[in-house]
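The structure is given below, and queries will be raised subsequently.
Here the complex is missing a single protein chain, while all its other protein chains stay put.
Our next item is subunit A:
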Amino acid sequence: MSADRFWRHATLWPAILLFVALTILPLANLLALSFNDVEWVNRTPVWNWVGVSNYQKLPDDNLLRAGLLNTVIFAVAAVAIQMLIGFILALLTTQITRGRSFYRTIFILPILVPGIIIGAIWKLMYSYDFGVLNQVLGFLGISALDWLGSPNLALLSVIIVDVWHWTPFCFLLLLAGLESLPDDIFEAARIDGATGWQILRDITLPLMMPAIIVTFVFRMILAFKVFDEIYLLTGGGPGTATEVISFTIYRRFFTEDQSGYGAAMSIAVIAIIAAMIIVATRATAGRGSKV
């Protein structure tokens, strides 16, 4: 028995240690750092206690405001479009008999490719002077668009890239959900003479709710973390048109070397996300979804 006790602990502790060392400790470090300003003296950091003044600066930070606002717009718009297209494609795929694995294989490809390369691909295609998109517009007799350089268009261009990148992920999860629905309910409905639309509205959608919620939440989380594509496509510009929250933190903490202030910003973002998690779990509790 005592040997079992030993192994029980020996198997779990590596995970606990990794979590403590690389998430709990850094979080504590970050929290402490957020009450300080860091000065570099002879290449060593010197912490000066400044109380809550780093937090007091947050509401006046225009970059942070733009970052938060753009992140929300980006995440909501991109994820909504992805869910809609992904669901339609998944429905179509369940209705065909041949070629399912062909489409599935092709649709996984964007998920496996580094975000930075997705950015590189689209930077090439969005180029004002020689990008393929403007060439197509020219062919149609429409004047070229400055996809990434125009303040009004840049965020939309970034959303388009994200939709291209992640619609396949929604497709895969929703397809898995659709394939796991019991067949007999649909057969019974069809025998009773229900139309395709009625089946979709009254049977498929309600049954798919847990899968839809899980996919939605999962995508929202990923969308809030967006960094790589934007780093390569626009660098947050022009102006603050595509500034997102990860970018603001990176800028304040590393580029501008304001680590105390950047730490306060990180803690604030973590708090906001924690609050959203609590609200989301309350809202979806009892819906049968476990995220």
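By definition in this document, contacts are C-beta pairs under 8 Å (C-beta built on N, C-alpha and C of every residue); 3 or more make two chains touch, one makes a residue touch a chain; residues count from 1.
The definition used in the following text is that contacts and distances are computed from a predicted model.
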| item | value |
| --- | --- |
| From "Phenylpropionate dioxygenase", "Protein-methionine-sulfoxide reductase catalytic subunit MsrP", "Carbohydrate ABC transporter permease" or "Hydrogenase maturation factor HypA", the hidden chain's UniProt protein name | "Carbohydrate ABC transporter permease" |
| Residue of A:F35, A:F74 or A:F107 in touch with the missing chain, whole complex considered | A:F107 |
| Residue among A:M83, A:I159, A:L172 or A:M208 that touches the chain left out of view | A:L172 |
| Hidden partner chain, residues of subunit A it touches | 3-4, 7-8, 10-12, 14-16, 18-19, 21-23, 25-27, 29-30, 33, 45, 85, 89, 92-93, 95-96, 99, 101-117, 119-125, 129-132, 135, 164, 168-169, 172-173, 176-177, 211, 214-215, 218, 221, 224-225, 227-228, 231-232, 245-246, 249-250, 253-254, 259, 262-263, 266, 269-270, 273-274, 277, 290-291 |
